[in-house]
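Here the complex is missing one protein chain, while the rest keep their positions.
Entry: chain A
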Amino acid sequence: MTTSPLFEYAPAPESRSIVDVRPSYGLFVDGEFVDGSGETMKTVNPATEEVLSEVAVGTEADVDRAVRAARRAFTRVWGPMRPADRGKYLFRIARILQERAREFAVLESLDNGKPIRESRDVDVPLAAAHFFSHAGWADKLAHAGLGPDPRPHGVAGQVIPWNFPLLMLAWKVAPALATGNTVVLKPAETTPLTALLFAEVCRQADLPPGVVNVVTGAGDTGRAVVEHADVDKVAFTGSTEVGRSIARAVAGTRKVLTLELGGKAANIVFDDAPIDQAVEGIVRGIFFNQGHVCCAGSRLLVQESVHDEVIASLQRRIGTLRVGDPLDKNTDVGAINSAEQLARIRELSEIGEAEGAHRWQPACDLPDRGFWFPPTVFTDVSPAHRIARDEVFGPVLSVLTFRTPDEAVAKANNTTYGLSAGIWTEKGSRILAIADRLRAGVVWANTFNQFDPTSPFGGYKQSGYGREGGRQGLAAYLRGAS
């Protein structure tokens, strides 16, 4: 089914000249950019496959250098500092992020492939908000309900994913610094650039050397951070598989661990839901950020009586999504982050068809170069299908049906994950009753994919443990906190 678009859009590209991407970057250790002691890797623009820059692959020795710098900074500067002053540094960082927001947005879209509309309106403002909100906590920790004198752990080793590179940095770094910890951060292999630009922000803010250290690299670098003997606190966002190996690695140590892992969220649409709003929510739930979202609403559970109406409306809406150049301000769906991720999405989609589900994709022209996958809807999906169980981490929606609220809850909870869920209904009492019974850390009712620094985020079951954001999120970074 193809529909001609209502409007033709002229290209409206954001200028990339606002950001100065250097041909190569070192590591950010002890307040300086230094050469790594190992190899380098290239980071590419997933929309064009153009090499953006070369960055260092941090070795064990590099990680050790960074951890020692973080330890020194913790002991000598950041730990003893007046809490109000720590807060002021975070306020400064928040302000600089706001001032340089356009630069960050363009760089994020270049390195990650996400539409500029999202990096500009979601990633960067939320990252700044996270620093601003946590800045205020720095001198108020005694009031956080975590005891009269909660203490930082020391050095936090933080490993973050590629789907929201700057935002995940903010979720990790802001609470760590506000609570008096120092940081060794390992950005994702495919998206290191905004973390390196953030390192420049730290210098601009005159943040004392060693408080934030950025060690780029891949899996081995992350492992070195997690396993370093002088790291006190480990925070990881990424796949459940890697989360397991990290939990194993810290077993038997004194390190404290928080994990924010995968998800397979149910987005439940009842027959009394406002269908047009629900369709917008479904689209936002699964196609936001190309579906590279751990809390994506990847399983649509729709009440049988409105199935056909919802699917028809959804397909019509998907037909208007603009897939293409991430830097174009009209783009709705950008590039898949890497060739590797594209291969996984393709593989699971093929399995979906092979197992008997029906694949639907809109007619859409995809660019010749780069990594692309069109918005995809699978209907006739059974709960046993791989596409109903495995996290695809791409723009792929699996549609299942239910008849009764009990069946909806049972199907929604029928997953090893428990990160998020959605409910669409006009009936308030039903929202509250269903929300109570969903085993998920975040429940969006008549909305989806909302985030805020004051709102705790994190999973049940194999979606991980610990929370990020809100008063509850501080507990992960404070000792004796109960």
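Quick note on the criterion: contacts are C-beta pairs under 8 Å (C-beta built on N, C-alpha and C of every residue); 3 or more make two chains touch, one makes a residue touch a chain; residues count from 1.
Simple rule for what comes next: contacts and distances are computed from a predicted model.
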{"item": "Protein name as given in UniProt for the chain not displayed, \"Chemotaxis protein CheW\", \"Ion-translocating oxidoreductase complex subunit G\", \"Probable sugar-binding periplasmic protein\" or \"Aldehyde dehydrogenase family protein\"", "value": "\"Aldehyde dehydrogenase family protein\""}
{"item": "Of A:Asn163, A:Thr221, A:Thr240 or A:Ser398, the one touching the omitted chain in the full complex", "value": "A:Thr240"}
{"item": "Residue of A:Ala66, A:Leu207 or A:Ala445 in touch with the missing chain, whole complex considered", "value": "A:Ala445"}
{"item": "Absent-chain interface as seen on chain A, which is shown", "value": "129, 145, 147, 240, 243-245, 247-248, 251-252, 259, 261, 416, 431, 435-436, 439-447, 450, 452, 454-458, 460-465, 467, 470-472, 475, 482"}
